[in-house]
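These notes concern the structure reproduced below.
Selected chains only, in their assembly positions.
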Amino acid sequence: MSARQVPVLPTRNRKSTMAQQPETRISATTPRLDVAHLAKTYGSGDKSRTVIEDLTFTVDAGEVVCIVGPSGVGKTTLLKCLAGLHPASSGRAAIDGRTISGPPPEMALVFQDYNRSLMPWLTVRKNLVLPLRHLKLPPAELKERCDSALAAVGLSHADNQYPWQLSGGMQQRVAIARALAYRPEILIMDEPFASVDAQTRFDLEDLCLKIRNDFNMTILVVTHDIDEAVYLADRVVVLGSRPARVLKVVDVELPAPRDQITTRSLPEFARQRTEVLSLIKRPA
Amino acid sequence: MRNVAIRNWVIGAGTPVLLLAAWWFLSANSADPFFPPLETILIRFQELWLFDHFQSDVLLSLGNLFLGFAIAAVAGIGVGFVTALVPPARWMIDPLIHFLRGIPPVALVPIFISLIGFGTQMRVTSIALAALFPTMIATVDGIRSVSNDLMDVARVYRLSRKERVLNVLLPAAMPQIFSGLQVSLQVAFIVMIASEMLGSSQGIGAMTLLAQQSFMTADMWAGILLLGVIGFLVNILFSLLKRKVLSWYIGSRRMARAA
Amino acid sequence: MKASIRPYAFSALGIAGALVIWQVLATANVAGNALPLATTVFTTLATILGTGTFWSALGATIGIALLALALAALAGVVLGLLIGSFESVRYATLAVLEFLKPVPPIVILPLAVLVLGPTAEMALFLVVFGCLLPIIMQTVDGVQGTDPVARDTARSYGMGEGEILARVVLPSAMPYIGTAMRVAAPAALVVTVVAGLLGGGPGLGQSIYQAQAAGDYASLYGLVIVLGVLGLLFQGATRLAERRVLHWHESYREVVP
Amino acid sequence: GGSGPATAPAADGTTTLKVGTIGIGSDAGIRLAADKGYFKEQGLNVEISVIANPPAGIAAAQSGQIDLTYTPSIPLLNALSQNVPLKIIAAADGYKDGASEGADLNRVDDTGLLVQQGSTINRPKDLEGKSVSVPARKAQLEVTVSKLVKDDGGDPAKVNWMVLDPSSALQSLNSGRVDAASLVAPFTSKAASEGNRLLASPGVEFFEQGAIGLWVSGANTVKSKEKALEGFKTAIYKANAYANGHIDEAQQLSAEITKTPLEVVKSGAVNYWPEEVRLEDIERANKNLAELGFLSAPVKLPADVIFGK
């Protein structure tokens, strides 16, 4: 693993509203992602079940936001609404002011069930290529994108293997590499580092911060690990109770180039994590 | 949501009714000797099977079917277990089993006749023997694919050999055993019909074949209809049993899909 | 090394044992002339193998079985994808398919013989009828069994419906189709022979019928042995094909330590 | 005058006819016609294939899958009673006129009813309550044996009919699994040589005389291939006459066709190949079938049921 020596991902060449309107990048007035009074109910009639009742928060361009909350609260459901896979029952989610009604082209999603989201009949490389086909890229660029994404997650050597020949943590990294190769403007990840060992996890966290800086990518991460949330995020959205609602949005104020050893040993880090922890720990 | 459910129900129930109606009207004035009017077929169906030959033929056939199938099921699972758990036994009979499996059961009927005659025993034996293989092979496959993790759990918690067979291997292999049993049932049904083509000409299969050979096409259609209905009902019965025994498996599959 | 030879030794032992038991039973004359000596059967088999009629019958049987299998596979997969993908089609066909599913081809054999006569077409029709439904049902199951996460993944990356059907749904239904084919291949052979044996269609079934009618038990057993071997070959071939196509699937993965 | 597209002869001027037979001794007739070139003389190319049983042949013939099939008169009458459109083209086998009055019925009848040597069955009536094997239900042997039983004052409904192929039947007779077996040559002589007793010759007692086995075509084939069928008829009758005149040669062929030793063939009934089909012979069988209850009423035979008459 050498995610720390990440090869520089070349700047994306897909049309991007962002890239063309650089002034909006830092503007806090037009949030990149806007979730307003979002509600989601599964089923209908007697069997209906409201998972999300009234959720409001925003994500600015270039921000890393982490979402934490108890198991089964509706985090995955929220992400699926944002990715346009489920329609919202009421309220709305919008990208750059456009209401999301189907999978938005500028977004990529790394699923929680990473092992089920990889196609077992395709090799690692072909898994990366699959969603790129319809972009009709020139072959050279296609190859280049896959190579650099695989290198970024430290899996260059595994490109001809099948997902099921890899350990759980490697599979999870393939799913992340697929999203990287797609070069989205907004990257949404659902517990992306759950199955990797401590060292790799640190590497991937740092990779995440690096691509945000290099490409001004907007990143939304669901995680169970509060230390991770605090380390990664500019803001942490704490969800609680059922139906899900926002308990608090914690602004993380840690100095900019974060480092696994030094950042985590800052007193401010301990304070922030204790704050999030106590929010989560209060009786349901 | 509700509208979709109603629409599906209407489509589901409506199509077969529509097809039957189409058959009825298209065949109503048919003069083709091989495609008599549905009305004639249904009348013959009623005359032949309800309840003239019900006891002598329908029950006879079904009795053979169930007896043969039951023997095949018990023997198949038993032999399967021995074969799977005793490797030398497996190595010894595996090639023979696969060899015998490739032989059409119907081709074996004449051999059975010459060996054991043409009475009920012959019919039950041929049904049982032909239906044995699918269950047995499925049982062996099922046991061999029981996950090592489960067997490790059984060892760590020191389950006895009997507990391991009855409480771990048998239930874990059950889904595969059941799909084997389903194939066995189909084979049993086929051999039931085939075995009736020789010997005393009693039974649904024999009567249908006879109707064909004497050009009583309406009777033949009635027989085909009856065999279809029986196959359908037997299959439903089996599915109910399966749903009961394998509720855990069906549920877990559904859950995996819906997740 | 020693351990890997043992299974084959036991297999050989099993086959030899079966042959010896057969020979002993036949010598003891337990079933009269209905159970000829194993040795007689094998010499008869050798003469049969030398005749042209045998090979043309064998060719007819294999040809019919394979052609019907191909037709059934093509039609079955297309119909299965259609039925599995569209809910209304599924509901419309559900009752009919469920009714036809358990009806073995032998049930409609009399009808097929009446309408088509004792011909290759009749055998072909019966085999297609016998293999089509299991393939359709399995394909539908496969389409429905497509992992929703995989489907969602494809959607979230902006793949179109047609692309998803071809590149996600079809491959993930492949194991189901493979299972159906593995069951269908020996069944196709069996039905072809039955069509000859009971319906007078061309091929080995007819040869068996003739041997039986003439009371020529040595030939009868010889032909049955040929069928057994043919069945083994069919199973082997489908297994091989499946292994090639489905090498990625759990049951075929070669465990890399 | 049918001259549809199907009659169009091939480039070399011959027409192909597909004929189905069931592979019995009397096939020597058609084999002679082919071997001696009688078909070729008529501009015909005849392809012979073996079919499982007469009903299958009839089905194939009526649907046009084959042009002609061999069938005894009883399955034909069954089919005609269900309005299957068929025509009789020529005679395939049968009994000489006056055959039923001869002394040695077993020498003319290739069917036989056999019992074990020491059996208590001494006359057809004794078959009541006993199991009797037949090759197929409601077919020739069941019908003819039924008539024997009925004529002897018995009730055919009380007989236990067992469907068995001839070799199984013979074996079952020897082992006592059936009380009597109705068989066709060469199994009749085989059975006799294995120590069984011939009780009756049901065929000749039922049919008395005339054509039994018939060459039959579907009505559509008759329309489209009239000329070829005319040629077939001529050739067959020429062969039939030859066979009747050269019994040794015909028996040699029969032994080949049925794969039986020549002695066995020679020890059995001598085949006879009639040279015409008479309506009265068919009607006699028709009437008998109705009387025995196999047909609810005699079939009303169309005037043109026999081709060319």
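Should a chain be cited, it is by its letter among A, B, C and D, assigned in written order, with residues numbered from 1 in that chain.
Everything that follows uses one rule, which is that a contact is a pair of C-beta atoms (placed from the backbone, for glycine too) under 8 Å apart; a residue touches a chain by one contact, two chains touch by 3 or more.
Nothing here was measured: the structure is a model prediction, and the numbers come from that model.
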Inset, instruction - Could you spell out the copy numbers for the whole complex in terms of the labels on screen? - result: A x2, B x1, C x1, D x1
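Please note the rule applied: only the chains that are shown with their structure count from here on.
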Legend entry - Most central chain, judged by mean C-alpha position against the global CA mean: C
Legend entry - Top chain pair, ranked by number of contacting C-beta pairs: B-C
Legend entry - Computed distance of Cα centres, chain B from chain A, in Å: 51
Legend entry - Distance between chain centroids, defined by C-alpha means - chain C, chain D (Å): 38
Legend entry - Distance from chain C to chain B - Cα centre to Cα centre, in angstrom: 17
Inset, instruction - Would you please write down the residue numbers of chain C that are in contact with two or more other chains? - result: 32, 34, 113-115, 147, 149, 198, 212, 217
Legend entry - Touching two or more other chains - residue numbers and ranges from chain D: 53, 165, 171
Inset, instruction - Within their complex, state which residues of chain C touch chain B. - result: 6-11, 13-15, 17-18, 31-32, 34-35, 87-88, 91-96, 98-104, 106-108, 110-111, 113-115, 144-145, 147-149, 183, 186, 189-191, 193-194, 197-198, 205, 208, 212, 217, 220-221, 223-224, 227-232, 234-235, 251
Inset, instruction - Quick one: which bits of chain C touch chain A in the complex? Just the residue numbers, please. - result: 147, 149-150, 152-160, 163, 167-168, 171-172, 174, 246, 248-250, 253, 256
Legend entry - Sites on chain B touched by chain D in the complex: 31, 33, 110, 113-114, 117-118, 197-201, 206, 210, 212-217
